[in-house]
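Input: a single structure, listed below in structure tokens.
Complex shown without one protein chain; remaining protein chains in place.
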Amino acid sequence: MKDVQNSADNRGIAIQRVGIRDAHIPLQIKTKAGDYQQVLANISFTVSLPMEYKGTHMSRFQEILNKWTSKPIAEPEMADILQEAMERLQAERADIRIEFKYFVDRVAPVSQYKSVLDVDCLFDGSLNKNSPLQFILGVKVPYTSLCPCSKEISEYGAHNQRGIMNVQVSFDDFHECILIEDLVLLMEQQASCQVYPLLKREDEKFVTEKAYDNPKFVEDILRDGVLALRKLPGLKWFSLDCDNFESIHNHSAYASHEEYVE
Amino acid sequence: MKDVQNSADNRGIAIQRVGIRDAHIPLQIKTKAGDYQQVLANISFTVSLPMEYKGTHMSRFQEILNKWTSKPIAEPEMADILQEAMERLQAERADIRIEFKYFVDRVAPVSQYKSVLDVDCLFDGSLNKNSPLQFILGVKVPYTSLCPCSKEISEYGAHNQRGIMNVQVSFDDFHECILIEDLVLLMEQQASCQVYPLLKREDEKFVTEKAYDNPKFVEDILRDGVLALRKLPGLKWFSLDCDNFESIHNHSAYASHEEYVE
Amino acid sequence: MKDVQNSADNRGIAIQRVGIRDAHIPLQIKTKAGDYQQVLANISFTVSLPMEYKGTHMSRFQEILNKWTSKPIAEPEMADILQEAMERLQAERADIRIEFKYFVDRVAPVSQYKSVLDVDCLFDGSLNKNSPLQFILGVKVPYTSLCPCSKEISEYGAHNQRGIMNVQVSFDDFHECILIEDLVLLMEQQASCQVYPLLKREDEKFVTEKAYDNPKFVEDILRDGVLALRKLPGLKWFSLDCDNFESIHNHSAYASHEEYVE
Partner (left out) sequence: MKDVQNSADNRGIAIQRVGIRDAHIPLQIKTKAGDYQQVLANISFTVSLPMEYKGTHMSRFQEILNKWTSKPIAEPEMADILQEAMERLQAERADIRIEFKYFVDRVAPVSQYKSVLDVDCLFDGSLNKNSPLQFILGVKVPYTSLCPCSKEISEYGAHNQRGIMNVQVSFDDFHECILIEDLVLLMEQQASCQVYPLLKREDEKFVTEKAYDNPKFVEDILRDGVLALRKLPGLKWFSLDCDNFESIHNHSAYASHEEYVE
């Protein structure tokens, strides 16, 4: 049977990325506790294609992924997956983007009731023939923000709302990379208050007063987030954006920042 | 050229709905002011298919819709569109569902600054050979809700958030059907406060204090909404659901209710 | 601390549904093989609220759900969850809607390569004080459709595309309820061809020719689906809709049908 993909191409264009997108696979993500969490992953997985070839072999991406449905993954395994893609598809470069919901343990601040909070996460890896793995960890952390202006100018009350911080980080060396659980904890402390799936009445009093005691503009949350991130040892690069779903508008207040750290 | 759709079918199944879905068309919606508003519509448009025929003629739905891109539409025109579909496709029944964003004028409560608020709307029409048009008007109204429990138990402050009311109404007679602009105004008055695209500082003080003076659970907003709807003259049926995007959780507080009105 | 929710309400409106929505929880779904599959669930969970009470107790929904994160669930457990909600929230009725992606095993038709196909599923349960559990199982099955008209009128080729069947079924008795795995298999056989995550070249030849040998309009897939569903023993009700993402248009061809089975 003819291998059309393998036939020659004379347009002279080396393609930067070709592969599969929106593929859903069950994966296991390594946890801080030392075991793993079963997740539902949405995956983009590509390789570069030299100008000589007409096409890549799409089925091999699925073959590689299938082998990883029962082996826990963290940053080092990302390099293994990409290495295998480069070899099996004879490519100079491979990229993978894995998005998944991850649950972190949460304890209500007063009642101590336990629950699990869902956080959208990202593992983004790139491997080139001549350089080590480039890895980005991303988390989208929900939070409460309370408006300082509204508090200041009003006789009582202050508008507040849920927001989402989208933070992505990259480290010089994978041994230094922060864990999902720690990054979530670090970032939500920069908001007016954390959010919880389960709160009893004594907790609701606590979070209401904490947010009121801790008013922050989207600019404040962003700035405090930047300060927190800059202190992470070994951090090479980060981007942070904060999206406040304003309770008094039908749009968001928004701030973003990106930085290469010295 | 053979008309495969017109060939006979012997499975004995009359199909309830067949047609097109997720078709995007520019339409003109009649306004309260007497002119029209240009909108971007997402349309599902179907007819019933007798058991004798293999298929319907899909291109005719687009032909009918194309004629309506420059003629203002309200409830009466829905009947015209469906009547044409029944005739051209020789069907006993036709259904159309038109979803669009509509802008309503908004004036800030103190500064009187003007802006336009986006509201997701629905025109849902069904026509049968032997009965008049069934028409449902739907609007999704954003609002502010402020939690009475949080206000009661906290020393200061109270959590609040944006919410969305999805209200759908059907009237005995189309002359009685409420207008989009009026339905939005009616429903948002049932919340702790309205939302506005544009607020100056004096307005922000006003809405913050108004919401604090007017705490409502999702149950309160639903119940006050039900009371308001029951008073509409000629109302035959309604459904209402309220979705509060809790600022202290990563999920919604939710209430819904549906009723045939005597 | 005052229990505001428990205070009296005099508006005289019993609310049909109040609770939480868009709550994400890890759950375990029982499989055909006898064990369970870990899934990421999106949940709506409500109870009815008598007219005498101002509000329900939102935290209890999360408390109930948290207990179910490590106990495998199928139809009988849905009744247990709802029963607990009715008791703990003193309600006459409880409803839960659980949506999750589920993976079914797939073997390529010629090469016999194995992979897992993602299918969106629904468990929808309602319990009343005076009647047994009402349970709906839903699956969204992807498929290939190939147009009979295009095949008939063209010298060569025929347009084809991916489609999604959204089928929901309810049975008289839960012992008769079909399993997810079996419902997926049954429904996809009604299309021009099944879809597979992983196909080698010999498989691609097979599915291409199978679809061409088996042209079906969206009406045909719907009708064959209806015939297949009617044969299920104990089936009480079903709804089926088919959505073909036409490769020659920027909209879908669509058909739907709903039936109470004798």
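The first chain written gets the first letter, and so on, giving A, B and C; residue counts start at 1 in each chain.
Just so it is clear, contacts are C-beta pairs under 8 Å (C-beta built on N, C-alpha and C of every residue); 3 or more make two chains touch, one makes a residue touch a chain.
Every value quoted in this text rests on a predicted model; they were computed, and no experiment measured them.
Peer 1: Decide which residue listed in C:Cys149, C:Ile178 or C:Ala255 touches the omitted chain of the complex.
Peer 2: Among C:Cys149, C:Ile178 or C:Ala255, only C:Cys149 touches the chain that is not shown.
Peer 1: Using the definition of touch stated at the top, determine which of C:Phe135, C:Tyr196 or C:Phe238 touches the missing chain.
Peer 2: From the options C:Phe135, C:Tyr196 or C:Phe238, the contact with the absent chain belongs to C:Tyr196.
Peer 1: Considering the whole complex, which of C:Gln37, C:Gln62, C:Ser126 or C:Gln161 touches the chain not shown?
Peer 2: Checking each option in C:Gln37, C:Gln62, C:Ser126 or C:Gln161, the one touching the absent chain turns out to be C:Gln161.
Peer 1: Using the touch rule from the top, list residues of chain C that touch the missing partner.
Peer 2: Within chain C, the residues touching the omitted chain are 117-118, 142, 144, 146-147, 149-150, 153-162, 193, 195-197, 199, 201, 204-205, 207-209, 211-212, 245-251.
Peer 1: In the full complex, which residues of chain A touch the absent chain?
Peer 2: 1-2, 4-5, 9, 11, 13, 15-24, 44, 46, 49, 54-56, 58, 148-149, 152-153, 217-220, 222-224, 226-227, 243, 250-258
Peer 1: Which chain B residues would touch the chain omitted from the figure, given the whole complex?
Peer 2: Where chain B meets the chain not shown: residues 1, 3, 23-26, 38-40, 59, 62-63, 66, 69, 101, 103, 113-116, 118, 197-202, 205.
Here is the rule we go by: only the chains that are shown with their structure count from here on.
Peer 1: If I average the C-alpha coordinates per chain and also across every protein chain shown, which chain's average lies closest to the global one?
Peer 2: Smallest centre-to-centre distance to the global C-alpha mean: chain C.
Peer 1: Same residues or different residues where chain A meets chain C? The copies count as same if more than half of the interface numbers are shared.
Peer 2: Looking at both copies, the contact residues mostly coincide.
Peer 1: In whole angstrom, what separates the CA-based centres of chain A and chain B?
Peer 2: Computed value for the inter-centroid distance: 35 Å.
Peer 1: Distance between chain A and chain C based on Cα centroids, please, to the nearest Å.
Peer 2: Computed from C-alpha means, the inter-chain centre distance equals 29 Å.
Peer 1: Going by the contact rule already set, what residues in chain C reach two or more other chains?
Peer 2: Residues 1, 23-24 of chain C touch two or more partner chains.
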